[in-house]
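Here is chain A:
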Amino acid sequence: MYLEAVNLTKRYGKFYALNDLNVKVEGSKCVGYLGPNGAGKTTTLKLFTSLLRPTRGEAIINGHSVQKDKVQALKDVAAVVETPELYPTFTPEEILQMSCALRSVNKCDIKHALEEVGMYEWRNKRVGKFSKGMKQRIALAAALVGNPEILILDEPTSGMDPRGMAEIREVIRNMKKSQRLIFMSSHLLSEVAEVCDEVIMIDRGKFVLHSSMDDVIKRFGGNSVYVTVLEMPDMAKIESIPGVKSVEKVSENRLNIVYEPGEDAQYRILKELIYAGVKVTEYNAAKQMLENAYLKLIGGDRND
Partner candidate 1 sequence: MDLEAKALTKKYGNFYALRGLDLKVKGAKCVGYLGPNGAGKTTTLKLFTHLLNPTGGEALINGYSVQKEMKKALMEVGTLIETPDFYPYLTPEELLTMLCRIRGATKCDVKHALEEVGMYEWRNKRVGKFSKGMKQRIALAAALVANPEILILDEPTTGMDPRGMAEIREVIRDLKKSQRLIFMSSHLLSEVTEVCDEVAMLDHGTLLLHEPIDVVLERFRGNVVEVTALNKIDGEAIKGIKGVVSVEQISDTRVRIGFDDGAQTQHAILSALMQQGVDVVEYRSVGMALEKAYLEMIGGDTK
Partner candidate 2 sequence: MNDFEQMLIYSRYQFRNYVRAKRLWILLLITGLVIALIVSVNAYFGNPASETAKKTASTFASFAPTLVVLTALFFGGDAIASEYQNKTGYFLLPNPIRRYVILWGKYLASLAAGGLVVLIYYLSGTVYTYYYHSTVPVEYWYSLAYALVFLVSLLSLTYMFSTFFKNGAVALVIVAILYFFVFNIIDGVIQLTGIEPWFSITYAANIITLVFQGSHMGDYPHKTVLHPGNGITVTIYNPYLWEGLAIMLGYLIISAIISTIVFEKKEMK
């Protein structure tokens, strides 16, 4: 169960949408694919789903080249690129039946797919009145119905309200549990930090980073952390901890501590806080770390 890009390149005239990407992701996990607008994220996903042909290199899925052996390569892959518009008068069950029939897969399990996205009880309602989150879940179910091992998702929560986002996140967590590899692009770092196990970053068509979330947290310790406390401690006491540059009271029980970046700083400060009797209930930097990594490695939107 793996996706692999070998020297994968897509060029439009003189413009490299994707420039010599070499990356491999494997196993039942969620891999977040990050980068600014125009970095080549969607291009990559389209190359893996044979919506685009590479200028050079290969996209390989489970050992089969998407370009040379499309049928074998895409056998166990499903992709959701944007929220597709569903026929409003159809029910989820009908849509999945159609999806099954079109793919002529034999191991169709509509019930299971709908359960996996939490839409089984809606199976006989027409989708016309569904919210965007629900439609996206049906689209995911349609992708799941052939029981694919690998799912490729392009910004699955884009344009959704908080409930829709929470629903999709939950579905992705579920899919991970049922032994699937999820490869998804996203702009929401907090989302990626929460559901993904690995991240890949690209910028201007070029590979920048491939790392586990754990490593990102360790390597990009960054220089600030949000601390939630039971009762507000003496600020001067915190400022006197070695390495702490500044402390800012964010609200009645939240602090933002900025510190000198360095080995173990984040751990040391928490330790000092606890020893000093500060009643810490949260010490939150995961999203900041991913953001730090992103901001350090990657530029802004591509405008050329």
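Selection rule, in plain terms: all candidates are chains of the complex that A comes from, given by their letters.
Quick note on the criterion: contacts are C-beta pairs under 8 Å (C-beta built on N, C-alpha and C of every residue); 3 or more make two chains touch, one makes a residue touch a chain; residues count from 1.
These figures come from a predicted structure and were not determined experimentally.
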item: Touching candidate - 1 or 2 - for chain A as found in this complex; value: 1
item: Parts of chain A lying in touch with candidate 1, wherever the complex brings them together; value: 34-37, 129, 131-134, 160-166, 187-190, 194, 197, 212, 214, 217-218, 221, 226, 228, 230, 251-254, 264, 266-267, 270-271, 274, 279-287, 289, 291, 294-295, 298-301, 303
